[in-house]
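The other protein chains are all here in position, but one chain of the complex has been omitted.
Chains here go by letter, A, B and C, matching the order in which they are written, and residues are numbered from 1 within each.
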Amino acid sequence: MTTAVLPRENYLNTDYRLRSWLLTTDHKRICILYLLTITMFFAIGGAFATMIRLSLVNPAGTLVSDETYNKLFTMHGIIMVFFFLVPSIPATLGNFLIPMMIGAKDVAFPKLNLASWYIFVTGGCFTLWALISGGVDTGWTFYTPFSTLSSNTNVSLAAIGIFIAGFASILTGLNFMVTIHRMRAPGMTWFRMPLFLWSMYATSLIMVLGTPVLAITLLLVAAERVLHLGIFDPSRGGDPVLFQHLFWFYSHPAVYIMIVPGMGVTSELIAAFSRKRIFGYEFVAFASLAIAVLGFLVWGHHLFVAGLSIYSAMVFSLLSYLVAIPSAIKVFNWTATLYKGSVSYATPMLYAFGFIWMFTIGGLTGLFLAALGLDVHVHDTYFVIAHFHYIMVGGAIMGYLGGLHYWWPKMTGRLYPEGWAKLGALTIFLGFNLTFFPQFILGYMGMPRRYHVYPPEFQALNVLSSAGASVLGIGYLIPLVYLLWSLKYGPIAGDNPWGAKGLEWTTTSPPPTHNFAVTPIVTEPAYNYAGEQEESRVG
Amino acid sequence: MLSGIQLFPEEASTFAPKVDALYFFLVAVSAFFVVLIAGMLLFFAIKYRRRSPNEVGAPIHGGLLLETVWTVIPLLIAMVMFVWAADLYFQAYKPPKGPAINVYVLAKQWMWKFQHMDGQREINELHIPVDQRIKLIMTSQDVIHSFFVPDFRVKMDVLPGRYRTLWFEATRVGTYHLFCSQYCGTGHSRMTGEVIVMTPEAYAAWKAGGVSGDTMATAGEKLFTNLACVTCHNAQSGARGPILTGLFNQKVALTGGHPVVADDAYLRQSIMNPGSQVVAGYQPIMPTYQGLVNEEQLLDLIEYIKTLKAMPAVPTVTTSEPDGRAVPKSSARSLPVAPSAQR
Amino acid sequence: MTSQAAVAPPRALQHHFDSLEQQRDVATLGMWIFLVTEALFFGGLFTAYLVYRSMYPHAFAVASEHTLIALGAANTAILITSSLTMALAVHAAQEGNQKSIIRFLVFTFLLGTAFLVLKGVEYTVDMRDHLLPGANFAIAGANPGHAEIFFSLYFIMTGLHAIHMIVGLSLLVVIMYMTSKGRFSKEYHAPVEVMGLYWHFVDIIWIFLFPLLYLIDRHK
Partner (left out) sequence: MTSEHIVPKSTYYAIFIILLVMTYTTVQVAYFDLGPWNPVAALVIAFFKASLVVLFFMHGKYSSKLIKLVILGALFWLGIMLSFTMMDYLTRFMG
């Protein structure tokens, strides 16, 4: 099937009517629905970011008013976190690949999967409504008592939007967990699974366990605003810090919802483009689970200066250092995988290198923030902004784009122009570092986050950062253009253009509705490029 | 100054060099690992580049020794960071015992108000002497703010309904940025100010010229009289309220609850929400003073109660001094004595 | 799955499963995981409750005495009984006894409705007694702010529980309809089972809410 024709019948051409898309229960079509939705949200969030960076060129902040600026960064955060990053890899690549990688016809609950998308869109509509009808100015963190007693913007509406979208996240996680547990093809044991599945399982675990707590927390904020119930109201003896506990119980693990899938994608890319089994497969697999579990024990590091007891802070700091270890293990294992590999420089691999670079810097600067005495200085400054953008934008988006490029031929049946793709990857990499590296310095200099006006001595670095942002912005446009182009004009990819291992590459591109003509029977571990016979050795 | 780009803030407190030392250690460790990983990636990527289309990698599965090495070594380094940083944190967040200049800080949307013991009141400017321990007792009138002086490397969130103490000792004369670093609404980025560190002589001169009215304790005493607190809180037997002399920092037994220490927060709470913590042996009859005294007056009252150590419990009523002195530039408002001033 | 190819698949089997066994297993596991998320959803409220009860034990004790213990206890008994009838409905489903399923589901439905009616009566009395947080809130013998926090928690916790009851009742109607259409058999009755899991979970939440809200220091 490597001739230059697309398979006669695939999931894309079974039915062209809109109805067949809006009522589909095919996980691959739902992936496409999510892909379109989150790309739109990414564009909106990106537009806000552009405005922020433009405003920050001038220390006097003359471009927009204080109110507008505050709404800009709030909506940038809300849209990017809850409507782009959290669903990004899980809802698109996860949806597409989980059933294919385990050799199943679909996820465990196909209708629920579609319902999740509708719930997500409904939540998105509420949030967009909040945005159009005046905006929100609390920051994406909704800290009380500002959000409950002081802000007079559409806080409740936005909170309800996120509350609803949260259920999409919960149900997606639930669906994936059950799918991985119960839908694996014969012979697909846990330790034969590609590492992407391990990372998706860990991610789902966090979604299922963390998101409900965010939901109830936002509900309490809305209840306090609308019904005047007082849970966090200091004038009644309520403790605003309790909000922060509950909020970060979800929102710290949520960072792992964004980065762990990126790690999973990177594992796939590194294996496929060095044609080699991932070094220390079991360690990388368990590191994902370790991150998911330990990630729930460290939320207090967001509260070091907020009024947390100093003894409690000490425990949270210690645990925050522990969660760094599985991340370090992963980076070392990826690096070691290249040793004696057959390394190709295809575009997805460039993204994988980019991911490792970003994640290493993002992770190491996390150590600065976990360091109690140092966090006192850098907390709530641009140092934090730079750190989490390295993880969540540098890391997660590198993983997302890398994965998208790697599986694009599978999803669409067509290849993209390699030269343009390399140029895009390079532009994004340079633009990103130019944007966010100066912010580490700004942060240590003491520039607080969410500042519209700032002292003039910070201007030079801010201008540098904004210049980087414009490069980054162009970088994001390049793939958008050539990927759309490839849909019509791209060369036919064939079933397995990369010579990669994995069940998804054994079926046609694009795959048929039920993925496989015959349910596959798995007889070998993942990434068996060397064609070894299975042996009992572990580790 | 590197062509207009500064890389580090000034070290202007005793705390700053310690934080910077830790920072440099972390930068060095990070740089080492970034170079190590990026170097290895590049080296392997070039050395083992694909040379023929059907080439595959060597069948290597892993190695327990290597895994152990790169688990244990980062763990050990991380533990060094943890202990070092935790020690610094305790230094910063546990105010040392001993003499210090106390300044009350009241944060509100969007300004910083400072009240000195001797009665100086400032907005968005804090004058302090060099080489002396300063203790800030901070509270917020509305939402959460954060007191941040980058050049001192200190920061602490300022919470409504709670008093938190931050301390530092400035080591260099000069003027330093004060930022609010916790997002607090529209004017968040304009909620900035200056900390002016002065030589002891200049500070003394500033103090002498800067008094706009009474000391905090005196202002509190006047309030105490005007609000008729003394009607109940007096030393007579059978008084309806507990005696306040020597109360500060003592353990108090409460009706139906555990004993508490009478600290700033307790005193504030007792004035604003008297019913919440009734002293054992007394009736819950005290009315709330919420709305009758503002946060600044509360600070005065608390400061007055703190001074009731060797003094008699019943304050001698003093004739109020005429407030005729020129108001210094930095103190925009002087506190009205009458409790009619509402928020 | 080769065995499935030989025999025509049962009507209830969805296309992406190999067997009814797998389908049932998936449904049960899915519901259990969903209940975990529900547990954490309420867990946030229990955390808030624990924090404030430890901060204001006195106010919580005083406020708790204003709750209507007779109605609370009666509702506890009602819910436990409804759990029994629900369990019996599942039992009937396992035995393939359609009539029994319907009968026990109707009992469950009536008991659930009775719970909500009593809860409604209780809310009315609470509001009459100025226990709804807000401008009209009034309570004697405790710090009003702290008591308001108690009653904020009371209304949110019981209110969310009541919403879960309403959802449960609606699902019961659906299951009753499906039973009446003869969808369930000895071999296939996963929806009844899953419904049962949800119903029992809502009961468990109440089992914790009852002592936490109604039974603090009643002896005083």
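Operating definition for what follows: contacts are C-beta pairs under 8 Å (C-beta built on N, C-alpha and C of every residue); 3 or more make two chains touch, one makes a residue touch a chain.
All values reported here derive from a predicted model rather than from experimental measurement.
Colleague: Among the chains present, which touch the one that was left out?
Modeller: Contacts of the omitted chain with visible chains: A, C.
Colleague: Which residue among C:Arg103, C:His130, C:Arg183 or C:His200 touches the omitted chain?
Modeller: From the options C:Arg103, C:His130, C:Arg183 or C:His200, the contact with the absent chain belongs to C:His200.
Colleague: Going by the contact rule already stated, which one of A:Val315, A:Leu430, A:Ala460 or A:Val522 would touch the omitted chain in the full complex?
Modeller: A:Val315
Colleague: Spell out the interface residues on chain C facing the chain that's missing from view.
Modeller: Its contact residues with the unshown chain are 21-22, 24-25, 28-29, 32-33, 35-36, 39-40, 43-44, 46-47, 50-51, 54-55, 69, 73, 76-77, 80-81, 83-84, 86-88, 91, 94-95, 196-197, 200-201, 203-204, 207-208, 210-212, 215-220.
Colleague: So which bits of chain A touch the chain we can't see?
Modeller: Chain A touches the missing chain through residues 181, 209, 213, 241-242, 245-246, 249, 296-297, 299-300, 303, 308-312, 315-316.
Following the convention adopted for this analysis, only the chains that are shown with their structure count from here on.
Colleague: So which chain ends up closest to the centre of the protein, judged by Cα positions averaged per chain?
Modeller: Answer by centroid distance: A.
Colleague: Tell me which of A-B and A-C has more C-beta pairs in contact.
Modeller: Result: the pair with more contacts is A-B.
Colleague: Measure off the straight-line distance from the CA centroid of chain B to the CA centroid of chain C, and report it in whole Å.
Modeller: Taking the average C-alpha coordinate of chain B and of chain C, the gap between them is 46 Å.
Colleague: Once you find the CA centre of chain A and the CA centre of chain C, what distance in Å lies between them?
Modeller: Averaging C-alpha atoms per chain gives centres 34 Å apart.
Colleague: Going by the touch rule set out above, which residues of chain A reach two or more other chains?
Modeller: 235, 237 - these are the residues of chain A that touch more than one other chain.
Colleague: Would you please write down the residue numbers of chain C that are in contact with two or more other chains?
Modeller: 56, 143-146
Colleague: Under the touch definition given earlier, write down the residues of chain A that touch chain B in their complex.
Modeller: Contact set of chain A toward chain B: 61, 66-67, 69-70, 137-139, 141, 143, 145-146, 149-151, 234-235, 237, 240-241, 274-277, 279-283, 304-307, 310, 313-314, 317-318, 321-322, 324-325, 328-329, 331-333, 335-336, 338-345, 353, 356-357, 360-361, 364-365, 367-368, 370-377, 379-381, 441, 444-446, 448-455, 457, 460-461, 499, 529-532, 537, 539.
Colleague: Under the definition above, what is the set of chain B residues touching chain A in their complex?
Modeller: Those residues of chain B that touch chain A are 4-9, 18-19, 22-23, 26, 29-30, 33-34, 37-38, 40-41, 44-45, 48-51, 53-64, 66-67, 70-71, 74-75, 78-79, 81-82, 84-94, 109, 142-144, 146, 148, 150-151, 153-157, 159-162, 164, 177, 179-190, 192, 273, 276, 290.
Colleague: What part of chain C is in contact with chain A in the complex they form?
Modeller: Interface residues on the chain C side: 1, 14-16, 22, 25-26, 29-30, 33-34, 36-38, 40-45, 47-48, 51-52, 55-56, 133-135, 143-146, 148-149, 152-153, 155-156.
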